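Missing here is one protein chain; the remaining ones are kept as they sit in the complex.
Here is chain A:
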Amino acid sequence: MSERAAKVTPTDDEQTDEQITDSAAPDAATEPDSAAETESETTPEPVTTGAEAVVRALENAGVEYAFGVQGGAIMPVYDVLYDSDIRHVTMAHEQGAAHAADAYGIVSGEPGVCLATSGPGATNLVTGIADADMDSDPLLALTGQVPTEFVGNDAFQETDTTGVTTPVTKDNTFASDADHVGSDVTEAFALAREGRPGPTLVDLPKDVTNGETDREPDDPKTPDTYHVQERADSEIVAAAAERIENADRPVMLLGGGVIKGEASEACREFAIEHEIPVITTMPGLGAFPEDHELSLEMAGMHGTGYANMAITHCDTLIGIGTRFDDRLTGGIETFAPDAEVIHVDIDPAEISKNIHADYPLVGDAEIVVEQLADAVDESPAATKWRAQCQQWKSDYSMAYEAPEDKPVQPEFVVEALDEATSDRAIVTTGVGQHQMWAAQYWTYTEPRTWVSSHGLGTMGYGLPAAIGARLAADDDQEVVCVDGDGSFLMTLQGLSVAVRENLDITVAVLNNEYIGMVRQWQDAFFEGRHAASDYNWMPEFDKLAEAFGACGFRIDDYDDVAETIEEALAYDGPSVIDVHIDPDANVYPMVPSGGDNGQFALTEDQL
């Protein structure tokens, strides 16, 4: 296997390809030779062009990595990046660039940066941008555009990129002149991370990036019209605190905003201090340690039975950094129907959007939780409630069957991967059954270790996300992509990038030769008619991985699981395990779409 690692260095082919490889920046992990090509470590020279101002803005913002694909209209920016210390990771497809940058943003907390050219480059980014928008991930997209004089003429590779991306960005800008373009980028970067994070985009016409300017980018700041309220109204905080003190059946519901707002620690302290059971949403996985006895894990469509019972029967719901998405709430009418809702969110528009907030607390999650912590003097008297939650925990245990004589069960594989890795290991996923098993059966204890596509549900997210996560993670954090066969097939060209960069990631494809979640729904709701869901035409992923220069493994039996996982994790570089799981395995518990969370089904016949 080690001879494969030697093939990792960039070849001449890549240099001549239009998709020019990344800059001459030294990369200790891959090619020592390239270090010789590095030049200038001096103080930055004044900018002379729009493109230089763009790259200067990124450098000033402390950007270390950018993910992208070359192309005509973005070439001026790439030409400047070539000499920058920013490490550009050439991706095989722009969608992968957006996902990699998105995952980089999730793991690092700083906006990930992706680049693409105009037209198809920009439209290929759109899925990744929309994904970041739904999940409030900080992301900055820079797209090339045809020269200003051609805009509107249907020029070659012209797309109205700001028009196309308006519904899926926090904000976007069409750069209109070289003097301002640096500041446009600075502002977009700041906007992507401030307040509720999200994707921003700057569209860069070629004449603007080629245009002369000596204007350095302004210092980072968000636009004057952008306001973020950080502290919640103290009167409402006091009322909410009183409600918590008097609660009989309190529950905390931690969403992705807890992680993005760095409020995990504050929430953990609050919950433990007042002994309040904690539920997370799927994006909130890792906000509270799932091995803690107060943890009821994840609620929602495929949440645990105990979380769904608790959320249904609570009388006080403290929702923090959650937007009460339909996959969490099920039918609105039956969602926590007895609960007074305390809703903490930095985005006022989330308050009472889906679930009415009795105590609306707009502000930064960490600050507001601290405000609440100061205001709550007495813990709620909820001994009985906690005992009830524990009872549900045993009533609706997440145990599963794994008989030796049947094909490998996916839950077993997820647990084996969890076992074989450290607490800080990062999990990325695609979308579907494998994602749910990864959410249910991996025990998350740390924030920023779960990297998935929640709101948009983008199949193919897992591998490019693993690439971005790997570059943002610490060296001692393993990066495991739990993928599905259908999802993996959508973006597996990214393996070439992982091989070129020699990224230490392990992809475990839970291969059931179905687009499994669809197959599960067809069995439950479409009389078992498997329209277009049969994926028995998959390639052999282990061999495909080898063809890319990665290390391939295959698992068919329980006996192979632990050992193969060990080997794949030990391999220093990208590895792919094609795990042939039980094709009939289903994800349960399940609350059918729009259903009552408390009426989750444990088997298909309960649906």
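In this section, a contact is a pair of C-beta atoms (placed from the backbone, for glycine too) under 8 Å apart; a residue touches a chain by one contact, two chains touch by 3 or more; residues count from 1.
Just so it is clear, contacts and distances are computed from a predicted model.
A chain of the complex is left out here; the name its UniProt entry carries, from "LAO/AO transporter ATPase", "Cobalamin B12-binding domain-containing protein", "Phosphocarrier protein HPr" or "Acetolactate synthase, small subunit", is "Acetolactate synthase, small subunit". In the complete assembly, the contact with the undisplayed chain comes from A:Phe324, out of A:Tyr104, A:Phe324, A:Phe488 or A:Tyr514. Checked against the hidden chain, the listed residues A:Arg215, A:Arg327 or A:Lys353 yield one contact partner: A:Lys353.
Screening A:Ala57, A:Ala132, A:Leu204 or A:Ala232 for touch with the missing chain picks out A:Ala232. Where chain A meets the chain that is not shown, the touching residues are 162-163, 166-167, 170-171, 174, 191, 223, 225-227, 229, 232-233, 236, 305, 309, 312-313, 324, 332-335, 337-340, 347-349, 351-362, 392, 395-404, 588-589, 596, 598-603, 606.
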